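Encoded as structure tokens, here's the structure I'll be asking about.
The complex appears here without one of its protein chains, the remainder shown in place.
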Amino acid sequence: MRTRSMLAVVLLGMLALAGSGAVLAQGKLIRLTFYYPVGVAGPLAKVIGDMTDQFNKQEAGRIEVVPVYSGDYDPTLQKVQTAVMAGNPPDVFIVEISELHTLLAMNAIVPLDEHVKKAEGGRYWEDFFPAFRENSVVGGKIWWIPFQRSTPVLYWNKEAFRKAGLDPEKPPRSWDELREYAKRLTVRDGSEVKQWGVTISGGWHDWLFEAFVRQNGGWLINAEGTKANFTSKEAVEALEFWVDLLNQEKVGPPHSTWASTPPDFVAGRTAMLYHSTGILTFLKNSAKFDFGVAFMPARKSYGAEVGGGNLAISRKIPKERQEAAWRFIEWMTSAENAAKWSIASGYVATRASAYDRPEMKVHVEKNPEYLVARDQLKFASAKMMAPNYQKIREILKKQLDDAVDGRVNPKDALDTVQRQVMAVIKR
Amino acid sequence: MRTGSRLGVHLGLIALTGVTVTPYLWLLSTSLKERTAVFTPTPQWLPWPVNFGNYVEVFQRAPFGLYLVNTLIVVSGILAVQLVTITLAAYVFARRRFPGRELLFGAFLLQMMIPIHATFVPNFLTLRTLDLLNTRLAMMLPFFASGYGTFLLRQAFRTVPRDLEDAAVLDGCGGLRFLWHVLLPLTRPTLVAFGLISLVSHWNDYLWPLIVTDTPDVRTLTIGLGMFVQQESGADWTLLMAATAFVTAPLMVIFLIFQRRFVESFMTSGLKG
Partner (left out) sequence: MAIPAARVLTPPRVSARRRQAGTPYLYLLPSLVFLAAFTYLPLATATGLSAVRWNVLTPEPVFVGLDNYRALAGDPLFWLVLRNNLLYAVGTIPTTMALALGAALLVNQPLGRLRAVYRVGLFYPTMVPMVAAAMLWVWLFNPGIGLVNHYLGYLGVPRVEWLYDRHWALPAIIIMSIWKHFGYFMLIFLAGLQSIPAELHEAAAIEGASAWRRFRHVTLPLLGPALLFVFVVAIISSFQVFDQVYVMTQGGPADQTNVLIFFIWQHAFRFWDLGMGAALTTLFVAGLLVTVGVVFRGVGRRVYYEVEG
């Protein structure tokens, strides 16, 4: 009896499957696999699910996108790499922007220039913020489209400012002010630090260091990724400033980890924090005190660079799938969806016109701090990009850490970086 | 045991257990906190106001019920096959002499030594060839043999007196029957220990299941858990703690049931013969 009812269920199921298959076959449905990471706190897998659902409804019978949550950035990259190497690539995926050269070496993605040129009557690409566009271009071709993008900013604890006798509405605007404020904000109990003045978050401190170099008018690697410039006066001064803050004045922890400094800020253990815009929502939900978001302080000018993830299309899939994947990307990055995604995630919206949308206007009026990162984009440029960027990053981090610990002077540290970096980028 | 020394044992255990479970209690406390009560200048143990909402939110974020079912299927599937493969292999490694025994044993241990990252691409390719991507079986197959389990059981089998085997052989109970009727009952504590360790390790497998599966209908608990850790922002701390409490709870129940098997099992399994 039991077996028979089981059999009936199975048969029914197979009929249903066969039926739906027949319906789909008529419209020649293209089913796309879409790998995506979740990089910041929040119900973002749900948001992605809702967005793809909406797209699928709109494209019913033609395209169906299957969103595949693929872990964090690193696991997603590893999943993409494994699938590509094994000849089973996802059709469309998001990975962290520094991976472009790896993807190119793997011959994993196709250039999107043709699509980009035609999209939205030719006005599509110009609408993206220039700083976000830069990490898409290698060899004169556009390889992927900005999607979940961030940039570092300075967070400050207004209550701590008040207690230190500083104006809680005025964050430091320059390096000198930063040092001055940080000294006043550092609270010690004997030799024990109760509150750091400023924390330059570790883990991605190479990314933050690049911003300091830009603020000082310098650059580290040229856009083509062929020349390194770590020994410039601007870079050395930036590192000297770090050593000054963290080793001489001791107004911040010499090292830290990316995940543990937002809790430090929320618990009042650091009065100012350099970190990604990606934690803004987390801070708003967790902090009991008033805090502000500011541009990173300037030296010669303000300066920042960008981060986050882009959307790409696989090379080794049939042309018609690539076309369908493009339809999906174009839809996901429309001004409307860029606004929707930004509101839901806290990422900076990638396109200028997203900020003209009514729902976005309501959002930023209620939460003006979300606009700081967008405004800072005027002073921002690409994250450094080169073949072997990931190796360069590790080389830089090692020397930054050694310099901050006083084991090597800033000039020598950056000389070492320069020498090692040239060895890994020259062909 | 004298009362004095028993008290000493209790005190020692309370101290040690106290240290090991403090992180767990902290995790439970955090899982019941409001987001604004988590990071305080000094640790606050009591969650106040108590907030069960984190657990509710965890379940809204991902289909954890389904993930639990998948996890149970995967870990019990792995263990069932492992028990067969390791018993057979451990038996001959412990009890037989044959050319290449040492070499083959070393080859079994290789499984523990290979860096897991080196296996991803080749194994993905193999599973693709077998058309098994995005199935529960894909998460199990690479673990059906266990060098660890074979080694552990070989050690246990070797402690069983040889005279017992000679007697059994004289009674016409050699080979597989000896294995089944004598060796396995005598090494039950080791089998239980292996079972628990296998269940726990595969319960917590993360990267391989993430790479080899795509859809929620086959995915496992740790993938759901991974959603609460993020590289850019750190973590959804309260949700991560609630999800962890949920993910580990079934393991604790399983452990409580199985650890009873440790109690005096040897006495009852009859080594008197």
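Order as written gives the chain letters A and B; numbering starts at 1 within each chain.
The criterion applied here is as follows: a residue touches a chain if its C-beta (ideal position, glycine included) is under 8 Å from a C-beta of that chain, and two chains touch if they have at least 3 such contacts.
Just so you know, these numbers come straight off a predicted model, no measurement behind them.
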item	value
Residue among B:Asn51, B:Asn70, B:Thr187 or B:Thr213 touching the omitted chain	B:Thr187
Positions on chain B contacted by the hidden chain, ascending	1, 6, 9-10, 12-13, 16-17, 19-24, 26-27, 39-43, 84-86, 88-89, 91-92, 94-98, 101, 104, 106-115, 117-119, 121-123, 126, 141-142, 144-148, 150-152, 155-156, 158-164, 169, 174-176, 186-187, 189-190, 192-193, 196-197, 200, 203-204, 206, 221-222, 225-226, 229, 235, 237, 240-241, 243-244, 247-248, 251-252, 255-256, 259-260, 262, 264-267, 271
Contact footprint on chain A, counting only the chain that is left out	74, 77-78, 81, 101-102, 105-107, 192-194, 202-203, 253-257, 259-260, 263-264, 267, 269, 387-388, 390-391, 394, 397-398, 401-402, 405, 427
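By our rule, only the chains that are shown with their structure count from here on.
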item	value
Mean-CA-position distance for chain B and chain A (Å)	36
Touching residues (chain side chain A, partner chain B) in the complex	33, 38-43, 45-46, 66, 68-75, 78-79, 81-83, 85-88, 150, 258-260, 262-263, 266-269, 276, 278-279, 281-282, 285-288, 307-308
Residue ranges of chain B in contact with chain A within the complex	35-36, 38-41, 57, 60-62, 117, 120-121, 124-125, 128, 133, 207, 210-211, 214-215, 223, 226-227, 229-237
